[in-house]
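Only one protein chain is missing; all other protein chains are in place.
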Amino acid sequence: MLKTRLNLSFFTVLFAASAVSAAVPASTKNIPTAPDLSGFAAADMPYDKGEAVLVSWPAGPADVPGAVYQVYASSGAAWLKAEEFPAEKKFAADFELPFWAWSHDKAKHAVQLELPQLFSDFKTGMEYSFKVKYVNGKVTAESAPVKAAPKADLFNLARLNNLVLLLVIIVVFFWTVSHAKRKGLFIRRIAGLDAIDEAIGRATEMGRPIFYSTGIGAMSSVPTIASTSILAEVAKKVAQYDTQLKVPHFDPIVMTVCKEVVKQAYMEMERLDSYRDDINFFVSQDQFSYAASVDGMIHREKPAACFFIGHFMAESLLLAEVGATTGAIQIAGTEQESQLPFFFTSCDYTLIGEELYAAGAYLSKEPMLQSTLKVQDFGKAFVMVSVITGSALVMLATWLKWPLVLKVISHIFKAY
Amino acid sequence: MTFIKKHIPLALCFIFGVLTLGSYYVPNKASENYLEVMNKWENIVAGFAFLLGLFSLFFSHYNKIRRKVDGWGYSLFVFVGFLIMVIPAITSKGIQMDGATLTGLGWNYRFLFNALSGTMFSVLAFYIVSTAYRAFRIKSPQAGVLFAAAFILIVGKVPLGQIMWEKTLGWTHVGISQIVQWLMEVPVVAGRRGIMMGLAIGGIVTGLKIIFGIERQYMGKD
Amino acid sequence: MKTYIEKLLKIDRRLIFLALTLLLVFPIIRPLGLPNVNLGTEVISLYNKIESLPPRTFILISLDYDPATRPELHPQAVAILRHAMRKDLRVGMLTLNAGATGLIEELGERIPRDIAPGKVYGKDYVILPYQPNPVAVLTQLGMDLHQMYDKDRNGAPIKDMEVFKGIKSVRDMGLGICITGTALLDYWIAYTGDKFKFPMAGGVTAVSQAGYGPYLQTGQLKGLVGGMKGAADYETLIGVKEKGTSGIDALSLAHLMVVTLIVLANLMMLWLKYL
Partner (left out) sequence: MSETWMIFGGWVAAGLTLFLFSFLYKDNPFFKATEHLYLGAGMGWVFQTVLYQTWIPKVWEPLRAGDFYVLIPTVLGLSLVTQFFPRISWVSRYGFTFIMGYGSGLVIPLTLSTDFLKQIGGTISPFLVSEVSRATFWPLLNGAIVAAGFVCVLVYFFFSVEHKGAIKKASTVGIYFLMLYFGAAFGNTVMGRFSLLYGRFDDLYKYSGAKYFYATHVILAALVLYFVISHFTSRKKEAEEEAA
């Protein structure tokens, strides 16, 4: 509504301006002329909280170096100088607003005035007067005063791209949640899971134990949840092959959950007779003491395989190093980017970030984990498509000189 | 009772969530006032949130002392440390500098807290070196690429490395710091951005789950 | 030979620790004095950004680091502060990290002593108190900062301080710099930088430096000082050599040690495998 109004006033202004410029003879080029400021307009600044007014007027041949515009505002009494700038600056085209909310006009001066900075008794909705003055040496011109009242807007149209994307994500989210609950979703098998089988196989051959650490995360964190799902898988294999499993713990609550998980796994494999309650044991709730104790155990017992899967911080270094020197097969997985390089260089297989979540969701078939993963996949697909088509279109538009396409693409992928 | 215990909190979460979410798209003064009040409140609520950490630390160490578990004596030091910080703070009213001289609290920060907090993480430098020697194995082409990038960074960032590069590979006219710069501006941006995307959407989904009351882990058990 | 190498590979790590200690202590006692050349471009862009600000522009420095990352970040803060004061900018300092207050106090002590002796507290710079909950503070800074901060860190009201003349929110400021060892810079970018179109720059630890590449490329960050190397670069740019420069010099030996150890160990592994 507002936009159309602006457009309309702009067109009338444009016609007026072209008529004026046509009337001026070409020979007067070097003599400074006063611009026609009859197209001066003031209106509420769109998409703001109601404290700004937008004044605009057509640009013209009088906008030469050395000339300045002065914008004045008044609340009824004296005129206050609100802005002064060189005449070849500040156009409607300079506004950082998207094409769907603003017409980027190179032939129109536009200035946004923040009124509370000018009037200490400012009130939204009150009417103020505005005028513009042109000064170039002795040549001056002044527009007639125009009234406008700033008003508060209800929707920031510039942020439409953000909102649309959010709504799409919400729809996809609910769709995946309902699907995951009803029939499950497809998640590909993660290569790292094959490495787990191999490691357990080797431990059985060698007759040495397996260490599994769930890290130092609390039970509520996603990596820990994923880790318990993987522990269940490991425990099943261990029960099947009758290998020895040791799970040192940092958090007592995680330990309680893991006891259940392991017991369940032994039950499923019908090997409850070989389940012992001390498979899971508490070590210390202190980062470095935990690492030092587990280090000592690994060094003494020389396990065939070590798993470090979950949330790890600095202790990742201490743990992975000892495992590597004792010659164990090591499989790690964490979401902590800063720890991944250490795991990657000292372990045989590392689940990187989201791979860990995916492995957890793949094994547990938990609808909530699956649906999150699916929405993430959707987002990634959206990004991939956007980047590929966006780049291709931008290049094509550059070659073929389609400014409109360039504008559309660069405006969509921007935050306002 | 479940209404008060469960439904109202969930409804509050939904209302606060949607209102705050909406305030991003609504530029109105009312939405700004709402957000201002929320910011002030949130600031105060967060001032109490750290009590959770304080209480859980105190409870766990108090229990250790009470049950006389192995090494309970060390737990006493937790309380000693706490009091060492808090008592001078109260006597100096939370001010660290009195004119140009340190107060008891300022002294505590400079000599006690500084040393303790600074050393805890510097210990890791030692482990990095021993890991580098005993566990850093270039077993695959991937690990090789990782090492190559690390090598360039480690050598290229210090003057001695730059000098040695100039001496040995100066004839190529490619400075190591140029390679470092390129690495940080091109492949690292691509790799990091890929990880960032997953995290971003994961964060949004978690946020939605919380607002819609699907994710309730933080509320504890019924 | 093989058993010898195997033993060498499993050497007691405490010997390596000892070697590192000696290697790091040596340059502290006897500095090498190596020149710091090849300055990082993102450090230069922050320097240029501050250079380009007109005098008396207000800049906000958020000092969100504690003693755990002090050796890397404190020299950055000192160098940036020195530069801003020299350019006659107005500086507001605040923190969202409870552990930082003592370090800020140290800065407050140093400004009149050696960073910028001519500057007056309350007129040229101000130190605001710690606030919990970064998210709320960052959102509020974009709207009306006086609602969140009404007093300075010693309890004096700030509303009428000369340094805050004409400053109501980040929209009135020229630049924001967040120096942190945590993820707070990400918050600054999202909650204040992007939302209120506030130009942001950062000072971060070397550990997290690589993670900020994407934000630099998009221009969401106007500059970045990373780790001790960044601090040394900044010190070189402003021509005042301090802890950053002396540190980077000492790091040279340790860095070479790491690289040598990795290469050596892997060569020995290859020997064991193929010979």
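Per-chain numbering from 1; labels A, B and C assigned in written order.
Just so we're on the same page, contacts are C-beta pairs under 8 Å (C-beta built on N, C-alpha and C of every residue); 3 or more make two chains touch, one makes a residue touch a chain.
Just so we're clear, the structure is a prediction, and the values are computed from it rather than from any experiment.
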Subject >> In the full complex, displayed partners of the excluded chain >> reply: A, B, C
**OP:** Can you work out which residue in C:144, C:172 or C:194 touches the chain that's missing from view?
**Re:** C:194
Original post:
Which chain C residues would touch the chain omitted from the figure, given the whole complex?
Top reply: 12, 14, 17, 21, 24-25, 28-29, 68-72, 98-99, 101, 129-132, 135, 139, 151, 153, 155, 189-191, 194-195, 205-207, 209-211, 214, 217-220, 226-229, 243, 247, 250-251, 254-255, 258
Subject >> Missing-partner contacts on chain A, residue numbers >> reply: 159, 161-163, 165-166, 186-188, 190-191, 286, 288-289, 292, 295-296, 298-300, 322, 337-338, 340-342, 344-345, 352-355, 358, 373-374, 377, 379-381, 383-384, 386-388, 390-391, 394-395, 398, 406, 409-410, 412-416
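The rule is simple: only the chains that are shown with their structure count from here on.
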**OP:** Specify the contact topology among the chains shown, as one of line, ring, star, complete or other.
**Re:** complete
Original post:
Between B-C and A-B, which chain pair is linked by more C-beta pairs in contact?
Top reply: B-C
Original post:
Centre to centre, by mean C-alpha position, how many angstrom separate chain B and chain C?
Top reply: 15
Original post:
Between chain A and chain B, what is the gap in Å from one C-alpha centre to the other?
Top reply: 19
Original post:
Where in chain B do residues touch two or more other chains at once?
Top reply: 24, 32, 121, 128, 130, 134, 136-138, 147
**OP:** Quick one: which residues in chain C touch 2 or more of the other chains?
**Re:** 9-10, 13, 211
**OP:** Would you mind writing out the residues of chain C in touch with chain B in their complex?
**Re:** 9-11, 13, 16-17, 20, 32, 34-38, 40-41, 66-71, 99, 101-102, 105-106, 108-109, 131-133, 135-137, 139-140, 143-144, 147-148, 154, 195, 209-211, 213-214, 216-217, 229, 248-249, 251-259, 261-262, 264-266, 269
**OP:** Give every residue of chain C touching chain A within the complex, in rising order.
**Re:** 9-10, 13, 194, 197, 207-208, 211
Original post:
Which residues, counting only chain B, touch chain C once they are in their complex?
Top reply: 24, 32, 35-36, 38-40, 42-43, 45-47, 49-50, 95-97, 100, 106, 109-110, 113-118, 120-121, 125-126, 128-130, 132-134, 136-138, 147, 151, 154-164, 175-177, 181, 184-185, 188-189, 192-193, 196
